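For this view, one protein chain was removed and the others were kept in their places.
Chain naming follows the written order as A, B and C, and within any one chain the residues start at number 1.
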Amino acid sequence: MAITLTHYLVLASVLFVIGLIGVMRRKNLLMLFFATEILLNATNIAFAAISHYIGDLSGQMFAFFIIAIAASEVAIGLGLLIVWYKRTGKIDLDQMNSMRG
Amino acid sequence: MLEPIHVALGSLNIATLAPMLIAIVGALSILIIDLAKGGLHKSLYVMIALLFLLLDLGALVDFGGVFLKNGTILGFFDVMLMDGIAILSQIIIVVGSMLFIPLALTSKRFHEYDYPEYFALFMFMIAGFQFMVATDNLIMIFIGLETASLALYTLIALHNRSKSFEAAVKYFTMGALAAGFYAFGSMILYAISGSVEINQIATIMAEDHYRNIGYVLLSMAFMIAAFGFKLSMVPFHTWTPDVYEGSSAALAGYMSIVPKIAAFVVAMRLFEFLVHSGVAWLQVILYIGVVVTMTASNIWALVQSDVKRMLAYSSISHAGFVMAAILIGTTQSNTGLFLYWALFSFTNLGAFTMLWVNRQKNLIAGQSSDHPYEKFSGMVKTMPMAAVMMGLFMLSLAGIPPFGLFWGKMYLIGSAVSSGYTVLALIMALNSAIAGYYYLKLIVFMFMKEPIVGYDQYYFMNASLSLKTIIGIAAVGTIFAVFAVNPLLKVITLFVYNSGY
Amino acid sequence: MEHYNVANPYFGVFVLFVLTFGAFYATTVIARLASRALAAKDTEKIKLTVYECGPEVTKQPNRISTQFYLFALLFLLFDVEIVFMFPWAIDFKLLGWFGFAEMMMFILLLAIGFVYAWKKGALEWHNIK
Partner (left out) sequence: MELYLYIALFAPLVGSLYSALFSGSPKSQQVGIVASGLLFTSFLSSAILLTYVMSGHTVHVEMMTWMATGDLYIPFGFVVDQVSVVMMMVVTIVSTVVHVYSIGYMDHDKGFNRFFAWLSAFVFSMMVLVMSDNFAGLFIGWEGVGLCSWGLIGFWYHKESATWAANEAFIMNRIADLGMLIGIFLIYWNVGSLQYDVVFAEIGNLQPVIITWIGIFLFIGAMGKSAQFPLHTWLADAMEGPTPVSALIHAATMVTAGVYLVVRSNAIYDLIPNVGIFIASLGAFVALFAASMALVNRDMKRIIAYSTLSQLGYMFVAAGLGAYWVALFHLMAHAFFKALLFLGAGNVMHAMHDELDPFKMGGLRKVMKGTFVMMTLASVALAGIYPFAGFFSKDLILEVGFVEHHYVIYTVLLLTAGLTAFYSFRLVALIFHGEERYKLFGIHPHEAYKFMLVAMSPLLVLAIIAGSFKMTYFQLVMNLLPATQYHVHDQTTYWIMTIGTQLFVIAAILFAYKKYANWSNVPDGSSAMERSFFYKLLWNQYYIPKMYEEIFAKPYAELSRIAWKQIDLKIVDATVDAIANGIYKTGENTRDIQNGNLSTMLRWMVVGLVVLSILAVAFTVGYNAVGA
């Protein structure tokens, strides 16, 4: 059975949904970052696949940039997380509600 | 064997990159100066930043002249797109930044301004926003958006208080989710059209007679979610009050203006061709979004006990108000968008700077947030001039003539009426009437109540000459907007109309 | 470019997948609830403590220092930029001097960042606050 573009797109969608579920379910900041990475990388798969199947390179370029940006995001996110952990000793989202209303 | 590509430098039109490059070079030079000799006073960095922004502005004005003569300028393999709205929005971005950067020159010491990185990041952020608006390439928009956002998260966190970190983490996490939405939305657009340039996507879809309407709408759902986050439309607005409360007033004011105009421009590029093609779904969704955003945030603003949070909800409401322009989608309404935002910048600059000068280092006993209404009680007695200024900005925000925002509101409502959106116009007018109530609440506190002992010592604690100057500029801009409205409108219309919006 | 419609044979697979996912999730939840309901409750405290063969349970004395994270972050940032160099390297000849100039600019920017990190002491093991 040949693998078509549809397979890739379904894979990407499933991964994206998994990422979304992770974003909604996880209470651990680190897990939350993982989930957002899954979101972005799901998109990467789709971009690379589409790019291959329609013979246009801009999709792959998009994917490259997403990778770079995802890395920067992780860097910033982990930086914030470390500071937060140093200040409070926790990375639980439920502890993070000093502002409300 | 393929022939090497020869790229003639002239065809690149590298000049289109000039404004952003100026900002980036400014950022780098701040970093390099710091490396060469550390421990310099923050005013030096402020001056450097202002200098580069001035150059940036000069380049933009120059582009404006070229645009009016020759029309849209493309550059760098057609990735850069300098059309009227790009130039206009960049001018608003740069001028807004120039007005907000001097707010670093406070009389109290604040942690973040001791780092030259603060100013470098600020400049990177400006470059990011400029990239974002000066292109219709989805990749470039993404890069610009993320460059700016990542810098912004860091700037918020640099304020070094527990709430700031909390705000930064919240903003960051939601921003990452929004980035995911944006990427997925672009992916769908790319899948159905094979292009990442908005105008090409529009052409291909039109040729196709929107055969894939389902996928188009799905991608628009993702895009609305992504930009709804940036523009803080309900229900993607939840970050706004918390982030505003957590960050310093100066940065909160900045966030209420500059990132939003950038997002508005992209939203205009993305949504308007669909609105014009009569995609009813998008019109309905935007209609609901606009109305709900305006109304709900107004109601929430009513019950706030902190002025900064109130202003946060109020800026959500203002953004909803302006979003109506994109829904209407005529040249008149788009002109109104820029006019409104230009006037709003001055007024909000003033309002947030007033909060900033009253910033205290430590909360007194029983104080739950930085700027409760009680803090402004009887301000007219202790600082009459300051109270009058703050009152002025509130009146302008409430849309009372002849102050700045009244004209913006009037023009936008007028454009809604002349495009047949009568009910929308009515809702907009009603909402500005409701909004008057909570702005008035602050005025009541300032003018009608007795000062509360303990708070009064903090009035103008943080003021310095440059902050007062900024307030003065904001006040002048708000009061004399009457005389500026007409010339502004002429210029804006010229730019917007010639960009085809 | 082909277009997709719902009649695609793999759509069924997708639906099944989602359903399976849901069923799996439900099963785990039900199993957990059931075991919680059925399990005999033990109130003895000592039995709930973690078993660590003899010595008393202590806090992990040598947690991994955040230093490692910082290094990892820097590495990640500079490493990821390689993705832009691979395509360039493959088409190096094709892109010619223009491509070369562009890449040099890129590397220059990276170098500034590197020098900055270096000067700020981010690469020194002991000097980070």
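Everything below uses one rule, namely that a residue touches a chain if its C-beta (ideal position, glycine included) is under 8 Å from a C-beta of that chain, and two chains touch if they have at least 3 such contacts.
Everything numeric in this text was worked out from a predicted model, so none of it was measured.
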Check each of B:Met385, B:Val423 or B:Val476 against the chain that is not shown and name the one that touches it. B:Met385
Full-complex touch with the removed chain, picking from A:Leu5, A:Ile21 or A:Met61, is A:Ile21
To test your reading of the contact rule: which positions on subunit A touch the chain that is missing from view? 20-21, 23-25, 27, 32, 93-94, 96-101
Write the list of subunit B residues that the hidden chain touches. 169-170, 173-174, 177-178, 181, 213-214, 217-218, 220-222, 224-225, 228-229, 235-236, 238-239, 242, 280-281, 285, 299-300, 302-303, 331-332, 335, 380, 384-385, 388, 395, 400-402, 407, 411, 413-414, 417-418, 425-426, 429-430, 433, 436-437, 440, 444, 447-450, 482-483, 485-486, 489-490, 493
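Simple rule for what comes next: only the chains that are shown with their structure count from here on.
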Maximum centroid distance from subunit C, chain identifier (CA atoms): B
For the chain pairs A-C and B-C, which is connected through the larger number of C-beta pairs in contact? A-C
Chain centre separation (subunit A, subunit B; CA means) in Å: 26
When the centre of a chain is set as the mean of its C-alpha atoms, what distance in Å lies between subunit A and subunit C? 9
At least two partner chains per residue is the criterion; list those residues in subunit C. 1, 4
Can you list the residues of subunit B that touch 2 or more other chains? 194
Touching subunit B in the complex, subunit A uses residues 9, 12, 16, 19, 23, 29, 32-33, 36, 39-40, 42-43, 46-47, 50, 54, 56, 58-59, 61-62, 65-66, 69, 72-73, 76-77, 79-81, 83-84, 87-88, 96, 98-101
Subunit B to subunit A touching residues, read off their complex: 138-139, 142-143, 146, 150, 153-154, 157, 162-163, 165-170, 172-173, 176-177, 179-180, 183-184, 186-187, 190-191, 194-196, 241-242, 245-246, 303-305, 309
Quick one: which bits of subunit C touch subunit B in the complex? Just the residue numbers, please. 1, 3-4, 93-96, 98-99, 112, 115-116, 119
